[in-house]
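As you look at this complex, bear in mind that one protein chain is not there, while each of the others sits in place.
Which chain is which? They are A, B and C, in the order written, and residues in each are numbered from 1.
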Amino acid sequence: MINVGIVGSTGYAGEELVRLLLNHKDVNIKFCCSKKFADKKYSDVYKNFFSLIDKECTEDDLIKMSKEVDVIFSATPQGYMASLLNDEILNNCKIIDLSADFRLKDVKVYEKWYGIEHKTPNYLQVSTYGLCELYREKIKDTRLLANPGCYTTCSILTVAPLLKSGLIDETSIIIDAKSGTSGAGRNEKIDNLYCEVNENIKAYGIATHRHTPEIEEQLSYVSGKNITINFTPHLIPMNRGILATAYANFKDGKKADYQTIKNIYNDFYKGEKFIRILNENVYPETKFVKNSNYVDINFKIDERTNRVIMLGAIDNLVKGAAGQAIQNMNIMFGIKEDEGLNLVPAVL
Amino acid sequence: MINVGIVGSTGYAGEELVRLLLNHKDVNIKFCCSKKFADKKYSDVYKNFFSLIDKECTEDDLIKMSKEVDVIFSATPQGYMASLLNDEILNNCKIIDLSADFRLKDVKVYEKWYGIEHKTPNYLQVSTYGLCELYREKIKDTRLLANPGCYTTCSILTVAPLLKSGLIDETSIIIDAKSGTSGAGRNEKIDNLYCEVNENIKAYGIATHRHTPEIEEQLSYVSGKNITINFTPHLIPMNRGILATAYANFKDGKKADYQTIKNIYNDFYKGEKFIRILNENVYPETKFVKNSNYVDINFKIDERTNRVIMLGAIDNLVKGAAGQAIQNMNIMFGIKEDEGLNLVPAVL
Amino acid sequence: MINVGIVGSTGYAGEELVRLLLNHKDVNIKFCCSKKFADKKYSDVYKNFFSLIDKECTEDDLIKMSKEVDVIFSATPQGYMASLLNDEILNNCKIIDLSADFRLKDVKVYEKWYGIEHKTPNYLQVSTYGLCELYREKIKDTRLLANPGCYTTCSILTVAPLLKSGLIDETSIIIDAKSGTSGAGRNEKIDNLYCEVNENIKAYGIATHRHTPEIEEQLSYVSGKNITINFTPHLIPMNRGILATAYANFKDGKKADYQTIKNIYNDFYKGEKFIRILNENVYPETKFVKNSNYVDINFKIDERTNRVIMLGAIDNLVKGAAGQAIQNMNIMFGIKEDEGLNLVPAVL
Partner (left out) sequence: MINVGIVGSTGYAGEELVRLLLNHKDVNIKFCCSKKFADKKYSDVYKNFFSLIDKECTEDDLIKMSKEVDVIFSATPQGYMASLLNDEILNNCKIIDLSADFRLKDVKVYEKWYGIEHKTPNYLQVSTYGLCELYREKIKDTRLLANPGCYTTCSILTVAPLLKSGLIDETSIIIDAKSGTSGAGRNEKIDNLYCEVNENIKAYGIATHRHTPEIEEQLSYVSGKNITINFTPHLIPMNRGILATAYANFKDGKKADYQTIKNIYNDFYKGEKFIRILNENVYPETKFVKNSNYVDINFKIDERTNRVIMLGAIDNLVKGAAGQAIQNMNIMFGIKEDEGLNLVPAVL
């Protein structure tokens, strides 16, 4: 049994972790931490858990908790884990951090985009970026796992194969992404109110969204070149789901036909259970991955403009957060990678 | 392994059956029947199943299929199963019918409310009404299971305990119910279009809805008296969920306090895993049972009017259709009643 | 030109007032007050008004404002206007208060249901309850207008005609109401977040909702008897609209046929532009009154249970708040009652 503590367990990603881990046969949830709801019953905060969890939320005490669990998941605001992590904790247990604190290798990039000081930049070189399909081997041995962001997971996995192939112009990548509202978290802000989000669509963080450098860093590793992209997220009136629509120009003289690109994707993701390269002319929709850990991907060649449009869809709370965190945990603890993640997408 | 065939597998209840049965460890889905989509791949009809089901939809041939499976689920329009069922089929396999064809014992009531002739009324006395919490023993031995309606499951389970207690006036019951739109099925009608349903609420079938006699028949068994009720369903702009708000007068001189009624509910549903009687002042919301087989119930005494308000919530596609059908299958085949149904409600 | 000041102009009812008054040809909006957003441009708070309003929000200063305007609309939390109102203000200008402060005649009832002390109960006998269709003559001469609540407007207008007719049992009235989420206001609470409201329905304020005594008081005037009712509101995932489903028993021996009741409604609302008694078998839906000042009403006789089901729908922000407030203003200032209110319902 893997004993688990969850910091930030009452946010939406935290709730999803609890929900999925409850059905993970090798996991025992020992601590649900929540500053805001400390001493309140977890099932009073999220009443769907009535009769399923009889635990109270506890204050964060990472050092104490680290001695009693095998792994701590943290689904906390940026900067929080960076301010608390130390060697003792890391010696006691493994850490899977769902925040951005340990994702970027360059502390200056972090501090510029996030606008806060990083308290423990020394761990940036220690942490492993937890995009399972790209870094499975490294993940096996890590004690500090930086779980990727939701937009970034979807964007990187959608674009990486073609970028690696060398067919597309590395300077031409534009990613126009759309997300359900759970991505904004459970924050009491006017912008998150039902009547503000419903019957509306907006772009936000245009040319400034914090997931941009994370996508760029990872795509740079994939391509071996310094990648700069445009990334524009949009807020959609629905609970879950991310769709990324990515555009790139073919390099001069590098026209490719359907089957060539199809093969590139198939080869890149060979044997990957959670990646589904769809059939020709079938394009990702968020409802087809809802409540599951799947990533649906497809592409369309536009011969008129000599561009390729790449599309990817994930559930932002599963593959974009809790599901991938559990997939990482499974890898880190050497159990079946899909344990607890055999979730059939709920189209309704 | 229980071999299963599903008739009407491409409606919303059919899809939910396929989705849940895929994760049932004792079940093998052999046939997904669909008149409309015969010979089309099931995963082309519902693309969430891409890579998960590699089966084609087949025409209905109940006799042939009954020889190859252990149980047939039918999620078909009213009258269809009644027109096809015969002894040969019932000898070959068990039937779990999600339509209304075998729910009512009185064929005249059926024909009056449904407006169609019943082709095989002889089976009405053979069938077992599959409200698991009320008829578990009978269900164990039946070969023809009439799976209850969605509104009816929610309404009966909410009202039955207090009605049985004799505290409430049997003539005073009013049930005001609200349902998500998946209850209307996957029918190409103007009334079901997104723009017609969205940003709207309406009542329908006022004083004439077909689930009325089903609720009345079952409540009559519970109380031992002839129950007549008002039942008003409403259509809500959401995919899943039913909330029933039921009103009844206390009988003269039968004032009851909170704890008395709480005990009545607790006793009635003692040991029932899927029934959750909520804590005082916590009331059912559909999101707290979404994607699960739970029934959440609570009540409020109004001393000013000497009435009790009883509230119940279910997921119409799970406990209101596919989940209860599987619960019935588990009982009929003598396996664990919650097998395949350990679904944690998905609040988002 | 009627000079207008609006207190609480940045809540949802306030915004709707501004929106509708902008197209009222006899009105000049002089002040948009907002404590929260004082000194911010109104069109920065609600960006739909960009290029349409070039005014800044101002702090509330009722005495000063009352000297510069003809009427003050207040769309503020309960207790606020009661704490500020005085004779000087009322001498300077007319007041149309959208809060509950001056609706109930009995200060004890107010203090019991609202849980706060009423600071100026002396005005309760001075104020006029602004349900235009019932109190038009009184409204003409009032200086202090208590604009009815949203649920109450819909409930009273739906039930009043039959109640007055003496056909229904005054003790049997149950009102099950459903409201869009703008009724909850623009408050930064978890319960109002998009992901909490979306894909969910819940009842709230069961047997305790503050609109109950307001409905009871008005229905008591209509019937000449002391009316006690059950009132249960529900929250619906949509922006606008209220649907009330009301149940009553016919009195013993008082069976009525369709045409009799139809005539009762038609006679009661004869000449009322904003009341639409629908055709037989056509029932109110909120989308058919959206963005308009209409009240759609119809009824169904259930001979099986000897009850009548009465249904009414309004737009909670228009006839349930800003629209009715403007209708009242028009009456109070002797201009055409429908001025600024010729709004065609927006079905989409």
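Note that in this section contacts are C-beta pairs under 8 Å (C-beta built on N, C-alpha and C of every residue); 3 or more make two chains touch, one makes a residue touch a chain.
Being a predicted model, the structure only gives us computed values, none of them experimental.
Participant: Tell me the shown chains the invisible chain touches, ordered by label.
Facilitator: Taken over the complete structure, the missing chain's partners among displayed chains are A, B, C.
Participant: With the missing chain put back, one of B:Thr153, B:Gln218 or B:Asn239 would touch it. Which one?
Facilitator: Looking across B:Thr153, B:Gln218 or B:Asn239, the contact with the absent chain belongs to B:Asn239.
Participant: Write down which of A:Ser34, A:Asn192 or A:Thr286 is the residue touching the left-out chain.
Facilitator: A:Thr286
Participant: Could you tell which one of A:Leu163, A:Ile236, A:Ile275 or A:Val318 touches the chain left off the display?
Facilitator: Once the missing chain is taken into account, the touching residue is A:Ile236.
Participant: Which residue numbers on subunit B touch the omitted chain?
Facilitator: Interface with the chain not displayed, on the subunit B side: 12, 181-182, 186-190, 192-199, 237-239.
Participant: Residue-wise, where is subunit A in contact with the chain that is not depicted?
Facilitator: Contact residues on subunit A toward the absent chain are 174, 176, 178, 180, 195-196, 198-204, 206-207, 228-230, 232, 234, 236-241, 243, 245, 247, 283-287, 290, 300-302, 304-305, 307, 309, 311, 348.
Participant: Spell out, residue by residue, where the missing chain touches subunit C.
Facilitator: Subunit C touches the missing chain through residues 12, 15-16, 19-20, 22-23, 46-52, 182, 199, 239-240, 276, 278-279, 282, 285, 287-292, 296, 317, 342, 344-348.
The criterion applied here is as follows: only the chains that are shown with their structure count from here on.
Participant: Going by C-alpha centroids, which chain is farthest from subunit C? Tell me that one.
Facilitator: A
Participant: For subunit B and subunit C, what's the span in angstrom between their mean Cα positions?
Facilitator: 38
Participant: Among the residues of subunit A, which ones contact at least 2 other chains?
Facilitator: Within subunit A, the residues that touch at least two other chains are 12, 182, 199, 239.
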